[in-house]
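Scroll down for the structure; my scribbles are underneath it.
Missing here: one protein chain of the complex. Every other protein chain is in place.
Right after this comes chain A.
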Amino acid sequence: MSTSSVSKGCFVFKPSAKKKKTLSLADHFIHGCEGAENSEKRFKLCQDLWDQIKTDTEVLQDELNRNILDSLLDFTRKCTSTRQHSDWASQMRASEIPTAALVLGVNVPDHDMTFESLSDLLQQSVTPHVASVQAKECRALKHLMKRVLERLMGTAVTVDDEEEEEAEQTSAQLHKSVHCSLSTLCDWYNTKTKKSNTGTPGKKRSSPVRDGPQQPPVVIIFKDLEAFNPRVLQDFILICSRYIERLPLMFIFGIATSPSTIQHMLPHSVSSLLCIELFQSLSCTQHLATVIDKLILTKQFPFKLNGKVMQVLISIFLYHDFSVRKFIKGIQLALLEHFHSQPLSVLCCKKEEALLNVMQLDHLDLDRIRNLLSFKRYVEKQEPQEQVDLLTDDTHLKEVCQKLIKDLHKYHKNYYPILRCLHTLTSSLPRYPLGKQIRELHLICLEKNVWESEDYQSAMKLLKMLAKDELIALLQRCTEILQPAKSKKIKSALVQLEDMLAKFKQLDTVAAEPPPTVEDSITSPLKHLQKKTDLAQLQKTLLEMNESRRSKKLSPFEVLRNEALEFIDSLVKSHLSPPESQILNEVCYYASSATVRRHLNAIPRTSIQAALNSPFYYLQNDRLKTEDGTVSNAAPDICIVYKLHLECGRLINLYDWLEAYATVVSAAEGNDPDSDNFGKVDEVKHARFIRAVSELEFLGFIKSTKQKTDHVARLTWGGC
């Protein structure tokens, strides 16, 4: 669809009723897709991958939240049980409303899922009466009350069929009567519990926990405490505390910043009615780390992101929103884009399937392969005859491709375990030369040959200074990481590592032999040291000491240590080369970071300015093309007006502006510059000018001002 607008942006198109049903998701995907022949297959691959990623992340999130959700459930259960106890301590607290302060972090959009699973769990195992409210739907106390009542009584309707009629009646009454108060809720709750007590086995979800509490609590979840109007919240709590004896209420506050907001929002008279317990959830950076660990750093998903795209996604997370959900959305976008724009992505799937798909490639696809940068590089290295074969013989190419695909999968199989090993070795070094988080190391490895970087060298140096027990512990962990790997190379590496570990351990037993005369060599320069107090001198002697010690015969431990580190180094060199060096990497790696950035981190102001500065870019009209960055005088009025306004200061004289505009437009009309009415303002030009100026005002570049008559104020700075 097209618009007549100058600027790029979102436009609302009301869909016509007919079109609505015809387009499915797949049609959308196939429409405008590169290489339409195998697009359906690609769509299916993409869909399957996304479904898998989605379920995996959901499982992951549930696991991450399990701890905190479990403790919250325990808390609610405990509350109900203490309420029924009649011992002194719980009686003294009977007037307090039990409250859980759940600190979730500033990534508010991510919390929805947590709350959803929380209320599901609560309904399943503790109480059917759960209502969650959001700040934006509760501007006033009235609304909050209404929402709470609706949700509590409304959920009850679905529990049981025989109660439905009655519940409907009450809800009808609720709607009829103007005011809903908590006393209504009390009555409703009493009838509800009485009924279930008198033995109608109403509740279907009777869990083993249920037989204890006869009075399930009424849980109200405030999803975003900060956004609530404090006044409303205070009043609501005051009202609730009046009913606490009749109604076992319980609150859960979802807090984004810090628990002290409770004190900021509630005065003592209100907070003294609450019995607050604090629950802290996992921080979002940890959350991200797990998601990356399970989703990105695994060979399980054939789809990969290249370094730049990863960088964009991670920096959006760290710099802008801390939202894991958005990160996953970003991966989804990259996934879609990859399958949509790269015809060869048909090979981006499990190994067996990919090998099958290679055989089904047609000539066009094979040409595409020949045009791949990585493949060209590969061809150049081959023998001349082989080169010719690769470039002309399709069947031969297919065979080679199968081999290459296998290689690529092998590369992935080896890459991740070795990456993890390197990370375990370097993550505890002082000042973290290769990053604290594995994602940093992964980014380095994606960009370039990690072993050529300075940081890697310094990390290796530091590793060479490790004490024996530290080194053994680290190597031990490395073997644990390599254990589950199946590839041959890794297995042999594992065997070698274990050998070395065994040797290290043997050292202990052999260590009984007298230590070499290191002490002498150390003590003698130490004597020198005591004399010299100058810093430079000290450094020098220390260096000398180092040298002399190095030239000394190495102890068996040192020999073994160097051997082990060299082995690690060789592993890194053979397996951690960046994916760009792999042949056919374009099949699996999505590389267009600009697209991702443009979609996820939009720059509205810049695109408006780009549109005004170079209308050609959007209008695709050859007449508007200019070389030196100036605006052609045939450009739309608003572009001319914009360009002229850039030359002005903070205040713009409207009349001068109009004159200048008229001159430019006259030139565009092809009027003779020497004629009398050149640059004259006629009514049409005046009207066009006024319209353009008001458009600029609408876009927020100028505004009317009272400082000077016939002037407008500029709202942006800079210009020509």
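Convention: a residue touches a chain if its C-beta (ideal position, glycine included) is under 8 Å from a C-beta of that chain, and two chains touch if they have at least 3 such contacts; residues count from 1.
Keep this in mind: contacts and distances are computed from a predicted model.
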| item | value |
| --- | --- |
| Hidden chain of the complex, named as in its UniProt record, picked from "Sperm-associated antigen 1", "Origin recognition complex subunit 5", "Lipoyl amidotransferase LIPT1, mitochondrial" or "Elongator complex protein 5" | "Origin recognition complex subunit 5" |
| Touching the absent chain when the full complex is considered, from A:31, A:54 or A:93 | A:93 |
| Residue touching the undisplayed chain, where the options are A:276, A:333, A:391 or A:651 | A:276 |
| Contacting the left-out chain in the complete assembly, out of A:505, A:605 or A:708 | A:605 |
| From A:30, A:113 or A:227, residue that would touch the chain that is not displayed | A:227 |
| Residue among A:59, A:106 or A:594 that touches the chain left out of view | A:106 |
| Contact footprint on chain A, counting only the chain that is left out | 78, 88-89, 92-93, 96, 98-99, 101, 103, 105-106, 108, 135, 140-142, 145, 178-179, 181-182, 224, 226-227, 235, 238-239, 242, 256-264, 268-269, 271-272, 274-278, 280, 283-285, 316-322, 601-606, 700, 703, 715 |
